[in-house]
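I have a structure I would like to understand better, so I am pasting it below and will then ask my questions one at a time.
Excluded from the complex is one protein chain; the other protein chains are retained at their positions.
Per-chain residue numbering starts at 1, and chain names A and B are given in the order in which the chains are listed.
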Amino acid sequence: MLASARSWGIYLLRRLVYLMVSLLGVSIITFSATRLLGNPVYLLVGTTYTKEMVENMTRELGLDRPVYEQYARYMANLLRGDLGQSRYTFNPVVVDIQRRLPATLELATYSLLLGALWAIPAGALAGRYRGSLFARLADFIARTGVSVPNFWLGLILIFLLFAAFHLLPPPLGRIAADASPPPAITGWYTIDSLLAGNLNTLWASLKQLVMPALTLAFTTSPSLFQITRNTTEAVYSTDYMRTAKAFGLSPWTITRYALKNILVPVLTMLAMTYGYLIGGTVLVEVVFAWPGLGLYAVDAMNHADYEPIMGVVLLSALFYILVYLAADIINSMIDPRIRMEGI
Amino acid sequence: MTPGQVSVQLAPVLHRPSAYQRLVTAHGALRVNLTLGLLLAVIALGLIAPLLPLPNPIKPDPFNSLKPPSAEHWFGTDPNGFDVFSRTIHAIRTDFALSISSVLLGVLIGVPLGAISGYLGGVIDNLINRVSEVIQGFPQLLFGMAVLAVAGNTLVNVVLITAFYNVPVYAKMVRSVVLPLRDVEFVQAARLSGNSPLSVVFRHIIPNALLPVVSQFPLSCAYAVQMIAGLSFIGLGVQIPIPEWGAMIQQGANYVVFSKWWPSVFPGLALVLSVSLLSSLSDQLKVLVTRRA
Partner (left out) sequence: MPNSVPLLAIRDLRVDLHIERDVLHALRGVTLNVGRGDLMAVVGESGSGKTMTGLSVMRLLPASAQITDGQILFDGTDLTRLQESSIRPLRGKRIAMIFQNAQAALNPLVRVGDQIADVYTRHAGLSRQAARQKAVEAMQATGIPNASERARGYPHEFSGGMAQRAMIALALASSPELLIADEPTSGLDVTIQGQVITLIRDVVRRLNTTLVVISHDIGLVSTICNRIAVMYAGVVMENGTTARITSRPANPYTAALLRCVDTRPTERMPFIPGRVIDLRQKWPGCPFAPRCALAQQICHDQAPLPVEVEPGHVSLCHFAHQVFEQDGSASYDAAAVRN
């Protein structure tokens, strides 16, 4: 037992090192993009400037220093949590991000849940009963989900569910215009409403969530569906499942045996989807006027303010890496073979 | 026949089926023909668009704005008075040209990169690998926004950033093909006969990677179209009045709540059609790759 605990420890250490390296890589890429692609001085100084202003700003930003020194400064700022200043909200980017994060997080989480609720059971069934009518139908839905642009789908839903059939309220953000948001504890309107015991607000928030979450769920669930389906089919045709059947184990035991093996790739894909969603809500937030990180980045862009965008990029990349790491760790607990592999 | 000799009956030399024939065998004539046919039709339509008797796609007509589909305007008119049908057709040129050139650029950089990475191995390989992985985990749209904000909102930059995202995909693909081939006999023979490592890579190894690259290409174009349309939707890349599906959807977006659906819906349908045709083609081509062995 000691041997397996040790191997696990080594594995965790490896993963953490990998995390550091990835974060480093991300920061290098974002740094390169800002410093090397454009001249931030001109971006920050505005449209009217004097030579003196440019020189001052250059010195202030440390752009006259060698590249590695600039990078060190950049990293130092990052580690302190300094992501720069937004020129149009006049807040530090970190503060803005803190305020906007819950909205995106709430939307992303519900989208993931909705997508997984459909994709995983459907994928399992489609994998078991290949060639069935259900499998072909589900496959068609998945293919459509991949081909449809999410911003367009959002508009379609708005047209059908709001404009044409008046089933849902207008897409004006997280809560209806005449309602007020619940007292902020987590920043999630749904959870906060529950905590405050206000069912009306809960209902109002949920109604606003339906269309954007449905849009995102529909366009991000296909990969979940496919991985579940392919893995289920593969698992059920393995030798070990045949052995289980050959020894007459109960249907529940056989399902349990299969699920364990199906879980690992599916969990990985769940993590990848969640990680993607945090950075991927941009267009949907624009369509539904959802005040999250995506809309924040777009607003910044429209104000020629690039630091907020970079801040959001960094946060999304960080989130993705963390979620992926979490899934990896959980997987290593389920599948002992993973602990023995290299990075 | 001396004892101990076994006569071997040679199989008759088969005519090697063409790629098209193999596709049809694998997927059925209907599916292959439908996909190829429609795709070629769409591209052809885009190519001849300026020659067709369509209303001018970039001439605004403010008196005719937001008219619903009719005999005169098949897809109706948008808020600026442009004919939506004409613009949808003309946008084929924009979207396909941008996406194909982006992916092509990504392939041209990624393929040699992956080949070198796989062939040389070691630190370089590791480095390129790590960088590829990091890029693939990036929030693509957001980062694209950031880059365009910093480097300038031009079409060239849109193509460049989209190409950038394709580089790791093809580098990885080629690397995985190159790795097992590194020590295979004919490569060693080429090396021994005095060819430089670089020429070995280019003349002997890369041709083997071509088939997977070709089968992946349409799918990458599909993703590229979606990215470009997405960027245009938020105002990056294509500017008015150039017809582009994402931009067109954006122009009609504010009017959907008023039930004026046609300026946004039709370009979207065109997007969906193009993307599904491209990914379908890629799917079908994958069969050619696996049969190779």
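In this text, a contact is a pair of C-beta atoms (placed from the backbone, for glycine too) under 8 Å apart; a residue touches a chain by one contact, two chains touch by 3 or more.
All figures in this text were calculated on a predicted structure; none of them were measured in a lab.
Contact with the omitted chain, checked across A:F90, A:F165 or A:F247, is made by A:F247.
Interface note: of A:T104, A:N261, A:T281 or A:S316, the residue touching the hidden chain in the full complex is A:N261. In the full complex, chain A touches the omitted chain through residues 1, 237-250, 253, 257, 260-261, 334-337.
The rule is short, and it goes like this: only the chains that are shown with their structure count from here on.
Chain A and chain B have Cα centroids separated by 25 Å.
Looking at the complex, you find that chain A touches chain B at residues 21-22, 25-26, 29-30, 33-34, 37-38, 40, 43, 143-144, 146-149, 151-152, 155-156, 158-159, 162-164, 170-171, 275-276, 278-280, 282-283, 286-287, 294, 297-298, 300-302, 304, 306, 309-310, 312-313, 316-317, 320-321, 324.
Of all residues in chain B, those touching chain A in their complex are 130-131, 133-135, 137-143, 145-147, 149-152, 222, 226, 229-230, 233-236, 246, 249, 253, 256-259, 261, 264-265, 268, 271-272, 275-276, 279-280.
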